[in-house]
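Only a single protein chain was left out; the remaining protein chains are all shown in position.
Letters A, B, C and D mark the chains in the order given here, with residues in each chain numbered from 1 onward.
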Amino acid sequence: MIEIKNLSVRVGDFSLRDINLTINDREYFVVLGPTGAGKTVLIECLAGLHHFRHGEIWLDDADITAVPPEQRQIGYVPQDYALFPFLNVAENITFGLKARHAPPETINDQVTTLAHLLHISPLLNRNVRTLSGGEKQRVALARALATSPRILLLDEPLSSLDVRTAKYLRLELRRLHEELGVTTVHVTHDLIETEEMADRMAVLNTGHVEQIGTPAEVFFNPRNETVADLVGTPNILTCDQVKPIGHGLVEAVCGGMSIVLPLQDGGIRKIALFPRDIYISTTKPPGPELNRFKGVVTDIQPFSSLMRLKVRVGKNQLLAELPQDIFEEMDIKTDQEVFLILKLRRLRIH
Amino acid sequence: MIEIKNLSVRVGDFSLRDINLTINDREYFVVLGPTGAGKTVLIECLAGLHHFRHGEIWLDDADITAVPPEQRQIGYVPQDYALFPFLNVAENITFGLKARHAPPETINDQVTTLAHLLHISPLLNRNVRTLSGGEKQRVALARALATSPRILLLDEPLSSLDVRTAKYLRLELRRLHEELGVTTVHVTHDLIETEEMADRMAVLNTGHVEQIGTPAEVFFNPRNETVADLVGTPNILTCDQVKPIGHGLVEAVCGGMSIVLPLQDGGIRKIALFPRDIYISTTKPPGPELNRFKGVVTDIQPFSSLMRLKVRVGKNQLLAELPQDIFEEMDIKTDQEVFLILKLRRLRIH
Amino acid sequence: MDFGRSHNWKGITSERAFKAATISCLVLLTFFFVGIVLSLVTYTNWETMISTLVSPEIIFAIKLTVITATISAALAILAAIPAAYAISKFNFPGKSVVDTILDLPIVISPIALGAALLVFFNTPLGMIIEVKIARFVFEVPGIILAQFTVITALAIRLLKSTFDGIDPRYEQVSRTLGCSKLKAFMKVTLPLAKDGLIASGILTWARAIGEFGATVTLAGATKMKTETLPVAIYLNLAAADVEKAVAVIFILIALSLVALISLRKISTTRYHL
Amino acid sequence: MDFGRSHNWKGITSERAFKAATISCLVLLTFFFVGIVLSLVTYTNWETMISTLVSPEIIFAIKLTVITATISAALAILAAIPAAYAISKFNFPGKSVVDTILDLPIVISPIALGAALLVFFNTPLGMIIEVKIARFVFEVPGIILAQFTVITALAIRLLKSTFDGIDPRYEQVSRTLGCSKLKAFMKVTLPLAKDGLIASGILTWARAIGEFGATVTLAGATKMKTETLPVAIYLNLAAADVEKAVAVIFILIALSLVALISLRKISTTRYHL
Partner (left out) sequence: GVTEKRLIAFCGSASKPVLEEAAERFYKETGIRVDLNLGGSGTMLSQMKLARRGDLYIPGSPDYMVKAIRDGIVDRDSAAILAYLIIAIDVQHGNPKHIKTLSDLAKPGMRVAIGNPEAVCVGLYAVEVLERIGLLTKVQKNIVTHAPSCEATAALVAMKKVDAVIGWDVFSKWNPKKIDTILLKSHEIPRIAYIPAAVSTYSQDKKGAQRFIDFLASPAGQKIFAKWGYIATEKEARRFAPKAEIGGEYKLPVNYTLSVQK
């Protein structure tokens, strides 16, 4: 169990303030936060790479606040992997074991096992510069796991990968976590990643923890405005009626809107719809009529670099977001009629 | 009209061989090619940034082969935008006009017009380092357009942008093209971008033009194996029967497979399905039954860093692709039964 | 990194020790330099110091040093800019030979360089230059030429690494926007290289200020004519007047410190505009 | 860029002119250096050359120069590594003062530095060092100390820019993998800095080979004892024996060329392994 107690730390002009977190054994814990929230700083604190003014970090029953990184038994995969360019793949993986003077047999065993587990056996003699993004990620993971850490720290491990590779690696990371049972702290700015991977999660914003809980708790019950904004201020639609229409699809009628979506086990009671997944158009868009609606703009508000529109569709007030410049270009006024397209795969069902 | 005649050029170990291309006036021409195909080299040749051994480039009735870049009347937006970091946004835009000693009134007019057109008026005094990716792209475009070029050269203008911004900018680029009517050459490795934007397109591979035509021609009738591989060796399914199922959806039955897809104007005769958009799983995937099928693996072949599987579903032989490592992990053999998930939005309809 | 600012810093001893060790090494070296310079104080005599400082000879030497070093540093940078650009950005036959030759002026002691220059002006070409263009031997232009010869190789080395770091893409874009190659270089590459140019300029100038061996050999050591501060130090040592030599050393140090600090200030202020 | 390789190059005149101009500037500078060195040939006499080359005095000087320069360059790099690391990666009070002081040895002429060192060994501390550790004044260790004093500041400047370019992330990762700060530095930062270390080493060594002013002042110019090649040049010039001085200059140049070229070869070969 990791406990972070009242942690406060300054780097440059930025500070993490008063962080309190408990991460249970064998848990996959995700910290969600926008760019600049301090996610990397937080994970660096766990890794022992920052010195801080106030607060403590406990691992099980030991205060490890002042323990240097090399004695913390952690595995750390930084945002850009930082594979040692002057070593090949195998040497990268064995770096930690050699630094700890492990016997050669242990080193060989460990490399073989990890290479097999992470499917990088054919790469062992490769120069790390020649690896693709996904391969780099696996090697960095193998390097971090080689010293059998008690905690695995992952800093946006998937953000620099293409969509397809990221999808497969999400599955693989979860599988690995199940197999090895290492307590994992994973930071990301990606909502979908968080939702798919987290046992529990925390929302971090401008250096402060806003909410802690399971993804469902946080997404459907954001504790305050900030969290709601961060998890995308979902429009929560309560479904009055759900009927299957065949082909694995159902039609859900929510406050007068009829939405088609894939059939889910366990039935549908609520639908969460993120403002950024609602496309707005002033002219009738071409293409099929699937999940498209007409609505009336009731309110317009700037929100950081975005514009937020409230649009009334049937009985629902939907919140939609547009980049400022695109908004200006469209020249939308209140009381104007607009067309909405809901992005099918971003419908979140509860 | 731009004519490239028998162009051959060497850079380092790489060479473009025997390029022949004609790009019509006011055309939006896209060159599609994988990484390292020579797209950037080709566009640099058009910009006059390379000297080459053989071949000529003609603009209307003039041979511009030996004309230096500054006299070619082109607007060039490089892959990374390359905004001058020591100038602010307005100064970046006016750079070309000042270099050509345009009168101050012209410069002012031009900046105002372009800033309005590209929605960057509020950014004019900003330091370019503080701009977001999309904003940078617009400023680079404004800079290139400021000198009223006869040709616009765009080198992967959208590849470093996030999906959402890229989507809007695709629309905007087309709109701008319609408004200004500048002949545009756009190079990209993105199939969807090509399909959405191109009037006509060329496929470039390892320095050689493989095929020229409209996107529909190229995608549905790849001239050879190579092009087929590049445009994703689509599985072309001929639809026996199409029936609407309401909610803007239709069910198409093709060789025994029943596929649900959004209703299209003009009916559906063929469906192109890219191998990389077919997900394969050895266990029954959770979730709704939409567009999922059972099949039997009939053939396995390595293809560069991928594995290609042939899977029989009903009467169809579908080609699917998997990254090598993921394939190994799944441990798939021929004659094994597998599950296929078709990605809905990548179904291409003819 | 943000070490050591807080009052209740929770230290990690080994790390602290490492930081302390490296900084100690740096401070030790600094003390070493300061120490050996300060040990000269044993030979300092305030009266000599002040009389030296106000003597017309030394005032002349200060002016001459500053003027010649500024001119030669400016010339060296001007010559080094195209040369470093060529060596950084172009390929041509014999490039590696040129590269090695440019290390030579660093290896050959200035005194030998000065001797070579002196001999050069005995060759037919050298004589023509002396008659038609300007007299260098034993004259002020000789000081500038000597300093130039010693510092140019250094300037090229420093600027090469600046140009190496500049993406050619910027120049290419400016070409398409209507700049000729020359204009692109002037309006794009130079502004991009500004930081490196300033740093190289400072180091080159500092080296010119301190140049002695080549200067004294080519331009001689004539009082009130070719006597720069380093030459004055040497002459006073050669005249066995240690106190005055030490006074001149301190004047040189003070002058350089003031110049270096203000150059740094000006260049950083400008850069942040 | 790939200019000018093909036979039917379709030129763009202004660009060609620019390239030609910058390369000319480079070649002109190279010719200038080669020219002034070659003008020494007028004073070359093959007999003197050969007799000089085989004289025990010059053979001794060659050995002494190579050995002392190698030792002092090694020491300078060893001292400069932690110092440059500290100035590149840590913040501490007085850093800008230290930074400016480290430019001073470049400004102060070597002869003045040598004088300061000489005086230093008269101070109580200096005397203790001479008695307890080693004699420096007018002895071989003095040569090494003099060269070290002159080249260390240069080595620090060069290495600082190498360390500036290294991402601290690598060290941090190695810490989490079980390295102490020191071990991380040895096993990660140094391998990453290898390229820059070699380049700095070469330049520093070259500068040590050519060092004259401080050497002659601190260690004196005693035949077969503290006579390095630059000192031999000076002594022969001082004895008005121009031919012999020129012969020694050519020996110094030849030696440096061979060393520079082979050092470059070795380091690039190793790097590509």
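The rule we apply is simple: a residue touches a chain if its C-beta (ideal position, glycine included) is under 8 Å from a C-beta of that chain, and two chains touch if they have at least 3 such contacts.
Computed from a prediction, not measured in an experiment: that's the story for all the values here.
K.L.:
Wait, the hidden chain, what does it touch out of the ones we have here?
P.N.:
Counted over the whole complex, the chain not pictured touches C, D.
K.L.:
Taking the entire complex into account, which one of D:Val98, D:Val188 or D:Val216 touches the absent chain?
P.N.:
Residue touching the absent chain, from the options given: D:Val216.
K.L.:
Looking beyond the chains shown, say which of D:Leu26, D:Ile87, D:Ile106 or D:Val119 touches the absent one.
P.N.:
Answering carefully, the residue with contact to the hidden chain is D:Val119.
K.L.:
Suppose we count only contacts with the excluded chain; which residues of chain C make the list?
P.N.:
Answer for chain C: residues 43, 118-119, 122, 137-138, 216, 220-226, 234-235, 237-242, 245 touch the chain left out.
K.L.:
Need a quick check: the contact residues on chain D for the chain that isn't drawn.
P.N.:
Answer for chain D: residues 115, 118-119, 121-122, 137-138, 216-217, 220-223, 225, 235, 237-242 touch the chain left out.
Here is the rule we use: only the chains that are shown with their structure count from here on.
K.L.:
What whole-Å value do you get for the distance between chain C and chain D if each is reduced to the mean of its CA atoms?
P.N.:
It comes to 15 Å between the two C-alpha centres.
K.L.:
Taking each residue of chain B in turn, which ones touch at least two of the other chains?
P.N.:
In chain B, 48, 68 touch at least two other chains.
K.L.:
Where in chain C do residues touch two or more of the other chains?
P.N.:
Expected reply: 2-3, 14-15, 180-181.
K.L.:
Quick one: in the complex, what on chain A touches chain B?
P.N.:
119-120, 132, 134-135, 138, 164-165, 168, 172, 245-249, 251, 258, 260, 262-265, 276, 286-292, 305, 323, 325-326, 328-329, 344
K.L.:
Can you tell me which positions in chain A touch chain D when the two form their complex?
P.N.:
44, 47-49, 68-70, 72, 74-76, 78, 80, 82, 84-86, 95-96, 99-100, 143-144, 147, 153
K.L.:
Mind pulling up the chain C residues that touch chain D in the complex?
P.N.:
Those in contact with chain D are residues 1-4, 14-15, 17-19, 21-23, 25-27, 29-30, 32-37, 39-40, 42-43, 79, 82-83, 85-87, 89-92, 98, 100-113, 115-117, 119-120, 122-123, 125-126, 149, 152-153, 156-157, 161, 168, 180-182, 185, 202-203, 206-207, 209-213, 217, 230, 233-234, 237, 245-246, 249, 252-253, 256-257, 260-261, 264.
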